[in-house]
Each structure stands twice: as C-alpha cells, then as structure tokens.
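Entry: chain A
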Amino acid sequence: MTTPFLSVRDLTVAFGTEDGVVHAVDGLSFDVEKGTTLGIVGESGSGKSVTNLAILGLHDPAYTKIGGEITLDGRELTRASPREMERLRGNKVAMIFQDPLTSLSPYHTVGRQIGETFRKHTGASRREARDRAIEMLRRVGIPHAASRVDDHPHQFSGGMRQRVMIAMALVCDPDLLIADEPTTALDVTVQAQILDLLKELQDQSGTAIIMVTHDLGVVARTAHEVLVMYAGRAIERGAVREVLGTPRHPYTWGLLSSMPKLRSPVDVPLVPVRGTPPSLINVPPGCPFHPRCDYTELAGPGLCRGERPELAPHRGHGDACYLTPAQKRTIFTEQIKDKL
Partner candidate 1 sequence: MYHFLVRRILGALVILLIITAVTFFLFFAIPRDPARLACGKICPPETLELVRHNMGIDEPVFLQYWHWLAGIFAGREFTYGHCDAPCLGYSFVNQEPIFDAIVDRFPTTLSLTIGAAVVFLLFGVGTGMIAAARRGRAADKIASSASLVGASMQIYFVGVLATWVLVDRLRVLERPAYHDFTADPFAWAGGLLLPWLVLSIIFTANYTRMTRSSMVEQLSEDYVRTARAKGMSSRTVFLRFAWRGAMGPIITIFGVDLGTLLGGAIITEQTFSLHGIGELSIKAVVNQDLPMLLGVVLVSAAAIVVFNIVVDAAYAVIDPRVRLS
Partner candidate 2 sequence: MTTPRKRAAASVAVIAAGALALSACAQGGGGGPAPSAAAGRSQDVQALTRISVGTAEDSRGPAAPEPGAVKGGTVNMIDRDDFSHLDPARIYLNYNATASKLFTRQLTEYKIGDDGSIKLVGDLAVDPGTTEDGGKTWRFTLKDGLKWQDGSPITTADVKHTFERIFAPFTPEGPPYAEQWLLPEGKEYTGPYDGEHLDTIKAVDEKTIEFTLNAPHPDFNFTVAMTGYGIVPEKHDTKEKYDRQPFSSGPYKIVSHVTDKSMDLERNEHWDPATDPIRNAYPDKWHMEFGVQALQSTDRFIADNGDDKNAMTFHNPVATERLQQVTGDPELMRRTVSGLTPYTTFYNINTSRIKDVRVRQAIIKAFPMQQVRQLQGGELGAGKYASTVMSPTVLGYESFDLYGQQTRPQGDPEAAKKLLAEAGQPNPTLVYAYNQTPTQEKTAVAIKTGLEKAGFKVVTKPLNPTTFYDAVGMVNNPYDVYWGGWAADWPTGFTSLSLTYDGRQIADQAPNYSHLNDPKVNAAIDEAAKITDPAEAGKAWARVDRMIMELAPIVPEFYQTYFGLYGSGLGGVEFDPITGEQSPTDVYVKQ
C-alpha cells in the first residue's frame, strides 16, 4: 500500500496559557485518502478544530507547540516554512468554516473574496479572477452569479453564503477540503443542500474531505470513515457503517444515544455522557474518559486509571478501551442498541 494522501501521525498540539499547558491534541493519528471523506466527531473542546488548524498551520507559533507529523501528498507540513504554508492554504488545502456570516469578510464583495484567493495562488489578473469567481458562484449554484459577484456577504441568505464560502474554498481546486461544522449554522433543508453540494463537488474533482461535526447525522450522510475524538485523542475509528452500527467505546455509545434522532435539528446542546469533559490542562491519568465511564469496574480494578489505553494501530475499526471485545459486544447489544 502506498502512503496515504493525508497522513497525521502522533500529532500533539499544546498551548501555553496562564493556567498551564493545554494539551488540546495529544497523540492523534489518522489518514485520509483522495476522494474520501473522514468525519471527525466529538464534543466541543475535544480537539477537532485544533487538529484542522494544525493541518493548515494556522496556530500562532508563539503560543503553540506542535509535535508529530502531518504529511500531505508526501510533504511534511509541521516543519514547513510559513511561506510554504501560505502557498498551500487555499490552494491545495482549503477550509470551510461553521458560520459563513462571520467567516466571510463583511467589508469586501464576494467576488473579490473568491477572486483574491485565485489571484494569490495562480497569479491571475483581476479580470480573470473575477471571471473565475463568477464561474465558481455558478458552480456552487448561486443564481445570477454574474450580477451577484459584486454583492457583499450580508446581501446573501445563510445557505447562499455557505455556498459562497464553498466557492471560495474550491476556487483553486484543492486536494484536501476541511469542512468545520459547515452546516451547523444552517437550517435543516439548507443543510441537506449544502451536504449534497459538497458530495457532488467531491465526485467531480476527487477532493479529500475532512468533515468536522458533532452531528452524527452529517457523518452518516457524508463520511466514509469516522474518527471519534475525546480529550484530544482518538478513541474510536473505523468505517462509518461499523462505528455507527456497532460502536465499541463507551464514549461513542454515549454520543450515539444522546442523539435525539438522526437528522434532527442540532441546536440542542450535545451532552453525550454524564459529567463534563476533562480539563485539558490536567488530563486524568489512564483513560481520560474514566471519570465519566460507567464500566470502569468491569474492565478490571484500577486498569482504567492506570495506563492510557491506546487505539490499535491497525487500519479498520479500532477503539481505545480496556473492556474486552466480548464485554463491549455484550454491553452494546444488551444495553445500548435499543436506545439508538
């Protein structure tokens, strides 16, 4: 097997703060292949967004310590120069943010915002950039693209704005698109449209997509693989069908059972499991989930508090929990399955 298109190995991201060092991502590894979508799910603060910003190199080096490796198409990114990263961003790797209203500059026309990305990476003229912007707007399905290219973001509806955002992200045909909760701020029907649009664009260009969300419905709908994150670590990973169908980690169980129903609105705060996510400054020893876990006794005395359980390094469905596969199966089928 060849090297994956995007390979993240043992990624650590730590921020220095007044209260101490925040270990936002702590030993994360995953791969994404071209033409596929990886869904990353987890509560807020689990390290999803931090991971993506690390891939784009958007953390301020003055406050952030990044370890491990990020390899994109054979190129190591954590040690790339700021200039290299600048050339990469918006070009090979693009990102779509959660709230298109705040994420687009209110001061510039959408045409300009799309066009300047294009000009920056292709050296195109103003005219060409404008034409390209119109073309992109058309591609993402904005009616009357030629006349709307000079409008400002606030003149668009929420869904249209997210389309603008997507047009902007895709203007240089990136190989990797990171979508950070791209539909959270949108209402349900628009959500579906946007997800379909992304899928359609992926089919056309073979872009690899990282879909960050806390909405398992979105994952189910778009992703090929899924990565469940907790306290800056991956605790379960595998093909979407397997992870959502037969989840193995107690946290994933909680996450799944807390979903009111698949494809329901997501403005209900997500509280998957009792208790609160751990502080990332003082991460509990052993399994970071153990203080909230109902099954620590089952795993064996002191085991969950002792060593940190590792995610099996092999590909395929894996999880980081001391319960035996048999215990997991039993608990899932007997206690969890019905709640889903």
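Just so it is clear, a contact is a pair of C-beta atoms (placed from the backbone, for glycine too) under 8 Å apart; a residue touches a chain by one contact, two chains touch by 3 or more; residues count from 1.
In picking the candidates, the idea was that all candidates are chains of the complex that A comes from, given by their letters.
Just so you know, these numbers come straight off a predicted model, no measurement behind them.
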Would you mind pointing out which option among 1 or 2 touches chain A in this complex?
1
Inside the complex, what are the residues of chain A that reach candidate 1?
56, 58, 62-63, 82, 86-91, 94-95, 97, 99, 102-107, 116-117, 120-121, 152, 154, 165, 168-169
